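For this depiction, one protein chain was excluded, whereas all remaining protein chains were kept in their positions.
Let's turn to chain A:
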Amino acid sequence: MSQENNKIAMDIEGYLKEHENKDMLRFLTCGSVDDGKSTLIGRMLYDSKMIFDDQLSAAEGESKKYGTTGEKIDMALLVDGLQSEREQGITIDVAYRFFATENRKFIIADTPGHEQYTRNMVTGASTADVAIILIDARKGILTQTRRHSFIVNLLGIEHVIVAINKMDLVDFSEEVYNDISKAYGVLADELGIKNTYYIPVSALEGDNVVDKSEKMPWYTGMPLLGLLDSMDISKEQTAENFRLPVQYVNRPNLDFRGFCGTIAAGEVKVGDEITVLPSGKTTKVKSIINAGDITEDNRTATTQFAYAPMAVTITTEDEVDISRGDMIVHTKSLPRVSNSLKVMLVWMDETPMEVGRSYDIKRATSVVSGAFEHINYKVDVNTYEREQVHSLGLNDIASCKMVLTQPIAADAYEMNRLTGSFIVVDRITNNTVGAGMIVGVSRREEDAAKLSEKEYTDAERALNQYIRENFPEWECKVV
C-alpha cells in the first residue's frame, strides 16, 4: 500500500483536510502521435489512480481489436475516447483529463499533434497555464516542435516544460539531452518564451515521469510530476486593475439590482470608485456578494473584498444604467475604449475568412458585430515567416485590423487573457469560426456605426479598394 493510501485508510478526515486546500493547474501536452504523448498521459493518470481496473480491462479488450502495441495494452486506447479515433488510431479532438496530487488538481488538455488540427491545439492552449512539449530524443527539434512552441507562446502560456522523451533509445545520453536543450533555448529566445524547464524522460519506461530515474544520475532536477506539482504559476497582478465583465443583471425585487460576473482581474472593495464602460458613468461599490460564500441557509451573505477569479454580484451606490456586456473597472485604472483593434486571429473554419465581411465578435460577455478590415500578414507557424495574403483558410494565423460597430473597453491579451481574447461567430451558420487576441488598441476612437450609414459613390468605393490593395500600410477602412 502506498503512503498516500495508508493515510487514506488510517486518517481519512486528515486526508480530506489536506486536500481542501489544493491548488489547480491546467496544462496541455504537445507532441505528435509517435512522441509518446498518450503513453505519458496514460502513465500519469494510471499512477494517480485515475484509471481503474474495469477501464483497464476494457482497454485490454480493445487493444486486441485496434491496438498497435502487440500483447501490451495500447495506452492510447485509454485516452482516445471516440470510436473513429480508436479505429484510426489518432487523436482528433481535444479531450480534458484530470488527476491530482496532495498539492494540486491537474486539468490536462490532451490535444492532437497533426498540423490539420492546429485549431484544436489553440483551443487546448487557451486555458492552460503550462505546456509540456515532447521532443523525441532521437530526432531533436522538428517542424512540429516549432509549430507547437509558436502556438503555446501565441496563446500566452508563460511556462514551457520541454520533455525530451525516449531517452532509453539514446542510452540515456547526457550529451543528447544537452544538445537538444541548447537548441530549444535558441528557439525559446527567438519566440520570447518566459520560463523554460528541461527534463529527460522515458514515458514508456517511466524514467523521470513520477519518480526520479536512476539511469540518468547526471540529471539533478525534479521528475516531471514533481515539477508540475511545485512550480509557481501565480501571476503578478496589480490590485488596481480590477475588471468585471457584467454577465447577468440580478433583479429579484425592486430593492435589489445586482451585477453578476466573474472577476477577470484585480480586486474590489466596498466603497471603491468604479467606472462602467463603454458608457463611462461612475459610481461606488455599495455591496459585494461572493457567490462562493452563499449557503443554503444564508442567501444574503456579503463580503467586503473580492478578487479574481471569484464569481461575484455587486451593487452600486447610484442607480446607473449597467447591462450585460458592459465592463466595470476601477476609475483609477481605465482601459482604452475603442472600436478599432489590432489583433492576432486564428481561423478555425473550413470556409475562409473574408476581409470586410461582418461577423459577431464575442469578447468576455459582450457580443458586437465587426469585420476584419485588413490582413497585416499571415504567419507560417512552421517557419515563423510572414506572408501577404488576402484571405485566411482553416488553421491560418494572422495579424489583422478589426473594426467593431460599437466601441468596447479593451485590454491587450498580454495583460489579461480574459478581457483581451474573443471568438468570431459566423452570423449565418452560427459556428465558431475564429479566435483572436487583442494586440493593440487604436488611439483614435472611431464611430464605425455612423460611418457605415454614409452613402459612398461607386468612384469613392473604387478608390477605396485601390488604396487598400496597393497601400495596405495605410490601414484604410473598407467603405
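In the analysis below, a contact is a pair of C-beta atoms (placed from the backbone, for glycine too) under 8 Å apart; a residue touches a chain by one contact, two chains touch by 3 or more; residues count from 1.
The rule is short, and it goes like this: contacts and distances are computed from a predicted model.
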**Request:** Identify the UniProt protein name of the omitted chain, choosing among "Carbohydrate ABC transporter permease", "Aspartyl beta-hydroxylase", "EfeM/EfeO family lipoprotein" or "Sulfate adenylyltransferase subunit 2".
**Result:** "Sulfate adenylyltransferase subunit 2"
**Request:** Give the residue, chosen from A:310, A:345 or A:476, that touches the chain omitted from the document.
**Result:** A:310
**Message:** Considering the complete complex, identify which of A:116, A:230 or A:250 is in touch with the unshown chain.
**Reply:** A:250
**Item:** Absent-chain contact - pick from A:93, A:168, A:229 or A:380
**Value:** A:93
**Request:** Pick out the residues on chain A that sit against the missing chain.
**Result:** 5, 8-9, 12-13, 15-16, 19-24, 49-50, 52-55, 62, 79-84, 86, 92-98, 100, 104-105, 107, 110, 119-120, 122-123, 126-127, 234, 239, 247-248, 250-252, 256, 260-262, 267, 289, 291-292, 294-296, 299-300, 305, 307, 309-311, 313, 324, 348, 360, 362-365, 417-418, 421-423, 425, 430-432, 435
